[in-house]
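Structure below; questions to follow.
Left out: one protein chain. Kept in place: all the others.
In order of appearance the chains are A, B and C, and numbering begins at 1 in each one.
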Amino acid sequence: MKKFVNDPKDFVPEMLEGLALANPDTLRYVPEYNLIMRADAPMTDKVSIVQGSGSGHEPAHVMSVGKGMLDAACPGDIFAAPPTDYVYETVKMVASPKGVLLLVNNYTGDRMAFEMAQELSEADGVTVRTLFIDDDVSVQDSTYTVGRRGVAGNFFVMKAVGAAAERGADLDEVYRIGEKVNSVTRTMGMALTACTPPAKGSPLFDLPDDEIEMGVGIHGEPGRRREKLRPAKEMVHELVNAVVEDLPFTSGDGVALMVNGLGGTPLSELYLVYGLAHKELAGRGIEVRRSYVGEYCTSLDMAGASITLVKLDDEITDLLEAPAEIPARVF
Amino acid sequence: MKKFVNDPKDFVPEMLEGLALANPDTLRYVPEYNLIMRADAPMTDKVSIVQGSGSGHEPAHVMSVGKGMLDAACPGDIFAAPPTDYVYETVKMVASPKGVLLLVNNYTGDRMAFEMAQELSEADGVTVRTLFIDDDVSVQDSTYTVGRRGVAGNFFVMKAVGAAAERGADLDEVYRIGEKVNSVTRTMGMALTACTPPAKGSPLFDLPDDEIEMGVGIHGEPGRRREKLRPAKEMVHELVNAVVEDLPFTSGDGVALMVNGLGGTPLSELYLVYGLAHKELAGRGIEVRRSYVGEYCTSLDMAGASITLVKLDDEITDLLEAPAEIPARVF
Amino acid sequence: MSSTTASDLEFVVRTIAQTAVDNEREFSELDAVVGDGDFGFSLARGFEIVIADWDSFDRSSPSTFLKKIALVISKRVGGTSGPLWGTAFLRAAGALGDKTELTAEDAVAVLRAAAEGIKARGRSDLGDKTLLDALIPMTDALEKEIHAGDDPANTSAGLARIAATAARTAADATSTMQAMRGRPSYTGERSIGSPDAGAVAIAVMAERIADEWAARG
Partner (left out) sequence: MSSTTASDLEFVVRTIAQTAVDNEREFSELDAVVGDGDFGFSLARGFEIVIADWDSFDRSSPSTFLKKIALVISKRVGGTSGPLWGTAFLRAAGALGDKTELTAEDAVAVLRAAAEGIKARGRSDLGDKTLLDALIPMTDALEKEIHAGDDPANTSAGLARIAATAARTAADATSTMQAMRGRPSYTGERSIGSPDAGAVAIAVMAERIADEWAARG
């Protein structure tokens, strides 16, 4: 393993400390619960927004805390949902009279932790709603799984509900918006290489030099299938196809297009992918109205990328355009 | 090689096309010269700022074109200075009556191309000045080399001269500011892994699993020495030390601190490094007033990081704070 | 028939905790095959606190003691394992009521309650390729042996060995199953061919308990 790391157990706390040191005026770090929150939270006149999930997806979600997006993020250890207790304590710290919205990527562990925390918080008299994000088209819903996974598309949900909350929308309205954005957001990713969790010290899976994992999860979960590495345009074609056909997106749609790097792929390649995806969409009569290229939801140092489309209407566009002041870039 | 790439020869043009497609309102792409320019350039009432260098360092420099920073960037192929002709044509396209400032990272090939282009442009009657950036403390100046290299610190020069030009400063004033920022900026980097140029298809150098390259160049040039991988805090200590002692930075100084990822290192590690560096500086009485964490000047997919310090005064702080509208995040 | 005393209970919990800490890397490796490689890390972060705070736990009754363990797990263990193992210990505590002396039947009841808690929390059942596929067969074997009457092997140590053997056989058998719950289920048929990490952890813990029980004499 070649990483900037001291004791792997301290990886997440040390990262969070760095984040707080880099944003002394706007963020507060609460080490007991791995919590990053707005320095000015809770605001009594605003719904509080909280997102939690495992660490290892930076800038998601700790670097999205700030005016216009999250009030707090409570990450767990690398790839592990936070303990129920951390979520519960986080809700306490940002509890607002207008209520709290919990944003949760749809995984078994996260669902359990957040559902239990919601129950505990409600028993304390806090109004809480929980929204599950499940934009990944790689995993098909079925009777036996917990359903689709939440991946990079969560960015758009956070951005939209954050903007709505900042403008004073009530909890039901904020929830409605989040659910609506989630319902028109679709993502598909692929890995060129495995990632290496600091505590494991070796790659999470073996991927031969000429193979890729199509439909990989952001925790390095295997995807739809292994296949041979091919020219970028063929792989991008497959990613775009999977996303477009799922909703489906059709000719005449206006969309936001995100090319998200998984951590080890440089911007040069991401912009190359962006150009290919943009042209794929243009060829189908789908118009890209907003573009996002960079790292939004990573999988440690995995080389790879995901493509997300959001079907835009005036309401969503307006919320995505609204300003936000967070450590990670959003526009 | 595992990359998003079609024909390696098309890597740079395809990346630039993606960049232009993602920023249709603000950028213009001129394929003949690999040129990315502001859609509204040249402005007759403003000095034009141009930066060129090899590609493979994204977001430097093509993703720094926009209001408040560059008027144009003319990248060469991967790690290769642009041909003289590209630079010459770029200057023609953004030539302003107030003059043109060329920013050049200090390497033999870049110096030659820009010096020749300046001569050609002056013969056409354009007023041109060229500023060489050389912030890398890894390479010691000597009688026989071309001098120190220009690396991630170029960001601060671009930002400051871009802001000054936007406010209407004349060419000599813009040049003075650029030279001043360069004179108080120092950088030191290290590689955990080698990078893989698309056309080469294999790593540029061999770095055993337990070794790092201390003082690496952004083109994968070997640095000061090979050494064993160590805990992050020891490596960060060495980087900070090299930078601090070079200027030197001393107790009471206020600085901007940049932790720049070299392309393959995720944000989680960069923030961990940031926290360590911040505390190293605090321990020496050096106060971090502005912080920059992310990718500013990469070396393709190299895992590694560099640390840059800029000694701040009111003039520099004011220019770094000024707004800019570019594809890459700056604040 | 042997009876499980309160100190036997402490020995079992302590051994589970020590096994989790000692096998952090192995358990994570197992989870890496079709999961996300954090299972060992998650368990170890909780059980290392169990060990560190061992002397401070309220021991006024076996139930209180197990509840304290449940609390530590819930507080510190993340991932799917946090809620599942926390619930398991909480339900185990509930099954004991205010008993102070425990019998082998109580051990079965504790294990059943833990399994039911996991089922409810995880919306899962036998056959989904989870830790339940080691835990339930192990409990079944234990119960069967107890009912078989006063076989000379039917000491505490003998029962522990029987449980361990059953857990191991069942855990190994998860290799041929397709995951229906948890992260490995995303991979569909690709989950076949390797055992479930949680099930193997149960087997390793049961084996260590049997080994050390024998050593206690």
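Just so we're on the same page, a contact is a pair of C-beta atoms (placed from the backbone, for glycine too) under 8 Å apart; a residue touches a chain by one contact, two chains touch by 3 or more.
For clarity, every value in this text was computed on a predicted model and none was experimentally measured.
Could you tell me which of the visible chains the hidden chain touches?
Touch partners of the hidden chain, whole complex considered, are B.
Which of B:V139, B:I177 or B:I326 touches the chain that is not shown?
Once the missing chain is taken into account, the touching residue is B:V139.
Could you tell me which of B:G18, B:P59, B:G76 or B:G99 touches the chain that is not displayed?
B:G76
Touching the absent chain in the whole complex: find that residue among B:P59, B:G99, B:G178 or B:P197.
B:P197
So which of B:K2, B:H219, B:K233 or B:K311 would be touching the chain we can't see?
B:H219
Spell out the interface residues on chain B facing the chain that's missing from view.
So the residues of chain B touching the unseen chain are 9, 54, 76-86, 107-109, 112-113, 116, 139, 144-146, 149, 197, 199-200, 204-205, 217, 219-222.
By definition in this document, only the chains that are shown with their structure count from here on.
Can you compute the centre-to-centre distance for chain A and chain C, using the mean CA position of each chain? Integer Å is fine.
Result: the chain centres lie 33 Å from each other.
So, what's the distance in Å between the C-alpha centres of chain B and chain A?
29
What is the distance in Å between the mean C-alpha positions of chain B and chain C?
A distance of 55 Å separates the two centres.
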